[in-house]
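Since the structure comes first, as C-alpha cells, the remarks are kept for the end.
A single protein chain has been omitted from the complex, and every remaining protein chain is retained in its original position.
This part shows chain A:
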Amino acid sequence: MSLFRREDLHSLAAPYALDALEPPERVRFEKHLKGCDRCAAEVRALSEDAVRLAWSAATPAPAALRDRVMAAVRTTPQDPAPQDTARAPARARATQLPPHVWGTQPPPRQRERRRIPLFVPFATATAAAALVVASLFAVQANRTQDELTAERDRSREIAHVLAAPDARASSGRDGRGRTIGVIASATEGSAVVTLGGYGDPSGGRVHQLWLMRPGAQPRSLGLFESDTPLVATGLGTSATSLAVTVEPAGGSPQPTTQPIVQLALKSVGFGE
C-alpha cells in the first residue's frame, strides 16, 4: 500500500509543480495524478503559475549556443511520436495532466505493428508528420479491417495535406484545456482538423464540423468520430473559419446549436 494517505498526496501538488519532489515521490505522485482529476486540474494550474516564474528569468542566450544547437540539429534524428496505444486509455484525462507527466516520463513505446505499414509509402518527413497528427488523437487498439482501411485512406489524405508546401498549423484552446487543431493548405484547399479533450457527446449525438464563410450558409465538412482527425476538402480561399457544433446522430444539414469551438483560418493562409 502507499506510504501516503490520500490527503498527503493531494498536498504534494504545489511541490510537484515546482519540481520540488524527490524522484520516488514524484513517481508516486504522478501515479496518483492519473486517477485524480481534481489533483490533475490543480497541478495544471499551479504549473502554469510556476511557468510565469520561469518567464521572468529570460535572458538572451549566447550566440555560440545557437550555432552549436543548429549544427547538432542537422545531424540529430528525431524520435518518433509516442504510439497511441500506450496513451489511449489515459486520453480522456490526459487533457488535464501537466506537462511534467509527458515531458519526463515518455509513455512506454508499444509498437502497434498494424499501424506501421500505413506510413511506409510516404517520404520520411511526411510519415513523421502523419504520425504527429495521429498522435494527437486517441486511437483504440482494437479495430476492424474496415476501420483500418478507412484509417489508411484518412492517413493518405492527411499526409497529402501535410506534404503541401504551404501547409501551416494553428490551434486553439478553450478555458477548460480542450483543443481544436488545424493543419491546412490553402493551395490544396484542404485541412486536417483535430479535436482534443471533447470526448463523445452524450445521447448518441455527434460533433459536426462546419465551414464558415462570409455571406454564406455554413457548409458541413463532416462528422467527427471520437478524437480521430477529420480531413476537410474543397475549402475555397474565402473560407474564414471552422466551427464545431453538437448535432443529433447522423448530423444536420445546418447547425442547430451554438458552436462549442470556432477557429479562424486566416493564420493558415485562408481568407486573405
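Please note the rule applied: a contact is a pair of C-beta atoms (placed from the backbone, for glycine too) under 8 Å apart; a residue touches a chain by one contact, two chains touch by 3 or more; residues count from 1.
One rule holds in what follows: contacts and distances are computed from a predicted model.
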Among "Phenylacetate-CoA oxygenase subunit PaaI", "Spermidine/putrescine import ATP-binding protein PotA", "Acetolactate synthase" or "Sigma-70 family RNA polymerase sigma factor", the omitted chain is listed in UniProt as "Sigma-70 family RNA polymerase sigma factor"
Which residue among A:Gly177, A:Pro201, A:Gly222 or A:Pro248 touches the omitted chain? A:Gly177
When the complex is taken as a whole, what residues of chain A touch the one chain not shown? 11-15, 17-22, 44-62, 64-66, 68-70, 72-74, 76-82, 94-104, 106, 124-126, 128-129, 131-132, 135-136, 162, 168-171, 173, 177-179, 181, 183, 196-197, 267
